[in-house]
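Pasting in a structure now, in structure tokens, and then I'll have a few things to ask.
Note that one protein chain is taken out, while the other chains of the complex remain in position.
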Amino acid sequence: MQNTSLQFRNQVTIKLADARLQDALSRLQSRFVEGRSAVISEIADLEEARTAAATIRDRVINNLEHWLVHFEQQATACGAIVHWAETGADVNRIVAGIAAQHGVKTAAKSKSMVSEECGLNDALELAGVKVMETDLGEYILQLAKEAPSHIVAPVVHKNKEEISDLFAEKHHLPRKTGIAELCREAREVLRPAFLNADMGISGANFLVAETGSALIVTNEGNGRLVTTLPRVHVAITGIEKVVPTLEDVTTLLRLLPRSATGQSITNYVSVLTGKKNAEDHDGPEHFHIILLDNGRSSLVGSEMQEMLRCIRCGACMNHCPVYQNIGGHAYGWVYPGPMGSILTPLLGGIEKSPDLPNASTFCGACAAVCPVKIPLPDLLRKLREKQLQRGMKSWQETFLLKVWAWLALHPTIYAIATRIGVRLIRMMGGKEKLLHTLPGAGGWTDGRDFPAPSGKTFRELHKRGAGQ
Amino acid sequence: MRIGLFVTCLVDSMRPRIGFAAIKLLEAAGCKVVVPKLQTCCGQPGYNSGDRKSAEALALKFLAEFESFDYVVVPSGSCAGMIRVHYPSLFKDDPALLTRFTALGQRTCELTDFLANVAKPGKMPGNFQGTLTYHDSCSGLRELDVYKQPRALLTAMPGVTINEMVESTTCCGFGGTFSVKYGELSTRMADNKCQHIADTHADAIVGGDLGCLLNIEGRLRRNGDHATRVLHVAEVLSGLDEEA
Partner (left out) sequence: MNAREKILSKIRSAQTQSSAPVTSAHLAQHPRGPLPPAPTDLVACFKERALKLSSDVLETHSRAEVPTLLARYLRGKNLPVSGVCWPSLAGLPWSAAGLDMPSRPAKNSDLVGVTGAFCAIAETGTLMMLSGPDTPATTSLLPETHVAVLDPRRIVATMEDAWDLLRKEFKQPPRAVNFISGPSRTADIEQTVTLGAHGPYRVLLILASL
């Protein structure tokens, strides 16, 4: 998927003004925030659970080579074929190669954010493979030719009316208005795709090293269908997704659905090990697992390593006040919200995403809900440090920061400067004690007044001795 | 108890009354309050903009000025959080300084946290009559667990009725330089907060961080609301809110 995060500022303006989007986003609070809150209390000791989950992820990342090799050994022994891909383009090449090898004409796909990173669908279409997205949200996006705006709920930005219109247009069936009717229509339209597909493509939420298994969580049943019916199954995921044991993945599964959708467990958890045996009635004859790097390896051992703990639950973006107001598309790439603000610069290049690390108030709502305790605001701050070190900040900001720091380290001059400054600004506030404009601070005063300071500093008043 | 009061740069320049309110409250609780004269800024603006070096320099300045006190009290969750949580992290590779900053951080408290959990004063000097709603500033809430403390102190005042707003813990959109750099977004977040405040029909919106309060007040007034009072919790508790 193309990285358009350079457009962030423009996109913010557009998204803030998009009434339909704003209405759609208003559902985030009740569905995801309250949803999570209701079920997370089922966990007796949440802090203990989060710490255990973070420990599991760190155990892997600190020994990533060993766990990946062990996973590969186990998976291969069970009849899967494991591929390694350095870039998204490599993934596309490998999948196209598998498709060609097996005479694949059509593929049914369940959700994979990693495949979005690669732009897999477009590459397969070019290679002559028709790809049907089957996750309802992804299917809607495929019809609308849009990108997902959330990693768990891809069409959170759309409302029912838009989807009704889309289905009526693309399915050439009478327009449905009820949500249940729309779902039923999608089921009937897509059922043949599952039955006839030569290849099933999926992601993998986790890879279990102990057994060489790929684990997929879904609610709709499409994940089970694409990994059961077609004769070839390709699972694509990032190298950081490996988890040591079945017990470890179960610990993570207690937190993932609760954090993501407010469910105690997803409707289906599929643990797939190897390919169809001779006596089985169902299952793929060929099972391929593709491990994608795409920049993840460069985070290992770095000060940003904790980002690799991410289990893609989406809780951070659900709770992020910035995401809640602009939605996912403004972030310009596959991953939005706080985790996207870190991953997009890290995987796509910090110079392509100047705004993402900065469009945050560090409120910490994300870190408070992250099931694997990723210190998201700290990682964003580290990205800001990198930007400053590489001279990527505007000269005005760099200059003002230097001036402020210098003044604060020189208290006597600071006192004089502030006394002058507050008198000046107080004057500008006039009788109202409000400034409607403030030179250099248009970002504030375009939308807000600036309350005037009292006109004297605390330090000078206190020095004079009590009283205000 | 010998308290070092760190008023914060925003209080110093924008609303000194909050500093005096803090002094009044601490003295009423029986503390001896010292205001180190050369205090300026905790370094958070630069730190959050990626300037670790200046943050380290200001941290060392702060250490020199405040290390000697029994407690350091700060009428701001974000500055107190900077001192308690972030100063130690700046020096995690220097064991000696790390020890000193960790110890200092443990003795550094946000004002309402100090009053409710350490000083445990009696009756508040304030005389606020009416309804108020409380905005939970992010750093105080998430870095320092400040939530119950201001509410406990406020509800103990007989004239006070608290009308909780929806999403009191959602960020108001200030975020320091964010409020200027991403002004549109910041304004929208402030607007959401103002809507939640309006829905409570409270006489006043009260909070523990002046940055948030300036942001909220700025949007209230631009929206045409000149009636809702915007007060720091220290002002309400101390009675200094009654001054013109």
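A and B are the chain letters, set down in written order, and residue numbers restart from 1 in every chain.
Methods note: a contact is a pair of C-beta atoms (placed from the backbone, for glycine too) under 8 Å apart; a residue touches a chain by one contact, two chains touch by 3 or more.
As the structure is a computational prediction, the values presented were derived from the model and not from experiment.
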Notebook entry, point to check: In the intact complex, which of the depicted chains does the undisplayed chain touch?
Noted result: A
Check: Among A:Ser37, A:Thr245 or A:Thr437, which one is in touch with the chain left out?
Finding: A:Thr245
Next item on the list: Touching the absent chain in the whole complex: find that residue among A:Leu16, A:Ala52, A:Ile81 or A:Leu400.
Entry: A:Ala52
Next item on the list: Pick out which of A:Ala99, A:Cys118 or A:Ile140 touches the chain that's been left out of the picture.
Entry: A:Ile140
Margin query: Touch as defined at the start, partner being the missing chain; which of A:Asn3, A:Thr266 or A:Thr418 qualifies?
Written below: A:Thr266
Checklist line | In subunit A, positions touching the absent partner | finding: 24, 27-28, 30-32, 42-45, 48-49, 52-53, 56, 59, 62-70, 78, 84-86, 90, 134-137, 140, 153-156, 158-160, 163, 179-180, 182-184, 186-187, 190-191, 194-195, 209-211, 213, 219-222, 224-225, 227-229, 239, 244-248, 250-251, 253-254, 261, 264-277, 279-283, 291, 293, 297-298, 300-302
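Simple rule for what comes next: only the chains that are shown with their structure count from here on.
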Item checked: Rounded Å distance between subunit A and subunit B, as computed from the means of their C-alpha atoms -> 32
Checklist line | Of all residues in subunit B, those that touch subunit A in their complex | finding: 7, 9, 11-17, 19-20, 35, 37-41, 43, 45-52, 54, 57-58, 61, 89, 138-139, 142-143, 167, 169-171, 173-192, 214-215, 217-219, 221-222, 230, 240, 243
Check: Which residues of subunit A touch subunit B in the complex?
Finding: 9, 12-13, 16, 29, 321-322, 325-326, 358-365, 367-368, 378, 381, 383-389, 393, 397, 401-402, 404-405, 407-409, 411-412, 414, 418, 421-422, 434, 441-444, 446-451, 453-454, 456-459, 461-463, 466, 468
